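Of the protein chains in this complex, all but one are displayed in their positions.
Moving on to subunit A:
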Amino acid sequence: MQARFRRLAEKERRAVVLTVDGEAVRALEGDVLLTALMLSRGFARMSEFGDGPRAGFCMMGACQDCWVWTGAGERLRACSTSVAEGMDIRTHVPEGIWPIPA
């Protein structure tokens, strides 16, 4: 996959490092998760219906097409969740978690 977003301004912010599917991803404080994902791997999640990757759509919390998970199984909307240092983000539902917290 490839970066799809392009940063145009506000580049002088503090760096934040999170992990996405175990790989380190560098973002800037104030980025939402979707921005961090679209500047690194270019997608947010896989469609559960086998039609390929999805990368969000509305960026305003309405379409629910940017769901990601934390390592602990919490479901997040990538468009409306800010990045934080050390976040452990998964683009697939983590297996073996019960009860499902979200």
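Here is the rule we use: contacts are C-beta pairs under 8 Å (C-beta built on N, C-alpha and C of every residue); 3 or more make two chains touch, one makes a residue touch a chain; residues count from 1.
Just so it is clear, contacts and distances are computed from a predicted model.
The UniProt record for the undisplayed chain lists the protein name "NADPH-dependent 2,4-dienoyl-CoA reductase/sulfur reductase-like enzyme", from the options "FAD:protein FMN transferase", "ABC transporter substrate-binding protein", "NADPH-dependent 2,4-dienoyl-CoA reductase/sulfur reductase-like enzyme" or "Pyruvate dehydrogenase E1 component beta subunit".
Residue positions on subunit A in contact with the hidden chain: 1-2, 4-11, 13-14, 29-32, 35, 38-39, 42-43, 47, 49-65, 74-75, 79-80, 82, 99-102, in rising order.
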